[in-house]
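Excluded from the complex is one protein chain; the other protein chains are retained at their positions.
Presenting chain A:
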Amino acid sequence: MEVLKIATAGSVDDGKSTLIGRLLYDTKSLTDDKLEAIERNSKKKGYDYLDFSLATDGLVAEREQGITIDVAHIYFSTKKKSYIIADTPGHVEYTRNMVTGASQAQASIILIDARKGVIEQTYRHFFINNLLRVKHVIVAVNKMDLVDYDQQVFEDIKADFEKLNAQSSYEEQEVTFIPISALKGDNVAQKTDAMSWYTGDSVLDFLEALKPEQEELTAARFPVQTVIRPKKDEFHDYRGYAGKIYGNSLKVGDAVTVLPSLTSSKIKSIEFFDEQYDEAIAGSSVTITLENDINVTRGDILVKSDEVPHSAKTLTASVCWMDGKALIPGAKYEIQHNTNRVLAKIDSIENVISTDYSGEDSSATQLTLNEIGKVNFKLSKNLFYDNYTDNKAGGSFILIDTQSNTTAGVGFIG
């Protein structure tokens, strides 16, 4: 079945968890025992409604403070699709967790409290969705029940948001506005009579109709994860390259080039378990064998010979910083790009970008937790890479702190 990954965004208390809970409830995905637990705990807290955030805020600290700290992944399905929704935190200090959620998503739902309208967190979250190039953004104007389902309130917020959208650098992004009440269920899984002036789809109908992203438009990339060499007689000379396909499909007979060695060969077979195929599409974890016996190891990338990306010992990227220790010029990090790791030195920080679209600060000397900025890197080795806008897999990387081993940041090349 088709799987759709969605991330939520929006400030604290805008109703992200409630919306997810409502989707679960309306698609009958909450089992009786889970529902009873929510009812019991809502009552215990003295609420006269069901607090669905209890279904998603899985950590003790989250329930104690009534906030979402880390991403929770929630699952439900309809007859058409399986959905994976990332319930993300709204607080500024957990922006990195919001970025994590959005990086996996094919669609994003940004919630806005109808009473508050577009606020700073809306800017920030939309900016991140621009930067990450999440194709479909649903702007859900929530808590319409608290503004008498007033069309004017919705239209005003929509107009404000359109101003933001005009500044976005990602023109192909599709932004859809839906007025909802997550609590009451208006326009969540069903259309509501309360807002007859709204002629569009409910949130669920919109998601149901979404077509999967057309990844086929980008160059094929096959980062090699590991080499399969069975120690069995019948497979004595077998060398299979295990990996996942990104971008265009690969076919048997395709002329391919191995990066970084630039040796070329042809695809001899595409295998999945004990079957052979003529072609495999993006997202397939397969094993590929080549016509020639050439040296290929983990970290290498197979590409079509007429689609070789450029290579350099430097790169420039927008970096979203995720570590408490600030990023400063001169520091060394390990870059993990696909399955490859190279040592990198921070050459300079060009600027820190304001996530409210107000511009950038070129005098910045460091990048602190949750900040986004343009960074220049020097690499220890030549790296073959794409621009993120052309190719997501070939144009993104993480930065690993060589002392703490933690994932300190994420970069978008270009």
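Everything below uses one rule, namely that contacts are C-beta pairs under 8 Å (C-beta built on N, C-alpha and C of every residue); 3 or more make two chains touch, one makes a residue touch a chain; residues count from 1.
Methods note: contacts and distances are computed from a predicted model.
Look at the chain that isn't drawn here: its UniProt entry, checked against "Succinate dehydrogenase cytochrome b556 subunit", "Electron transfer flavoprotein subunit beta", "Sulfate adenylyltransferase subunit 2" or "FtsX-like permease family protein", names it "Sulfate adenylyltransferase subunit 2".
When the missing chain is restored to the complex, the residue among A:A9, A:L23 or A:V99 that touches it is A:V99.
Which of A:V12, A:V92 or A:A242 touches the hidden chain is settled by the complete complex: it is A:A242. From the options A:D48, A:D237, A:D274 or A:D293, the residue with contact to the chain not on display is A:D274. The residue from A:T18, A:T56, A:Q121 or A:S318 that touches the chain not shown here is A:T56.
Mapped onto chain A, contacts with the missing chain fall at residues 2-3, 31-34, 37, 41, 55-61, 63, 69-75, 77, 82, 84, 96-97, 99-100, 103-104, 225-226, 228-232, 235, 238, 240, 242-244, 249, 251, 270-274, 276-281, 283-287, 298, 322, 334, 336, 338-339, 392-393, 396-398, 400, 405-407, 410.
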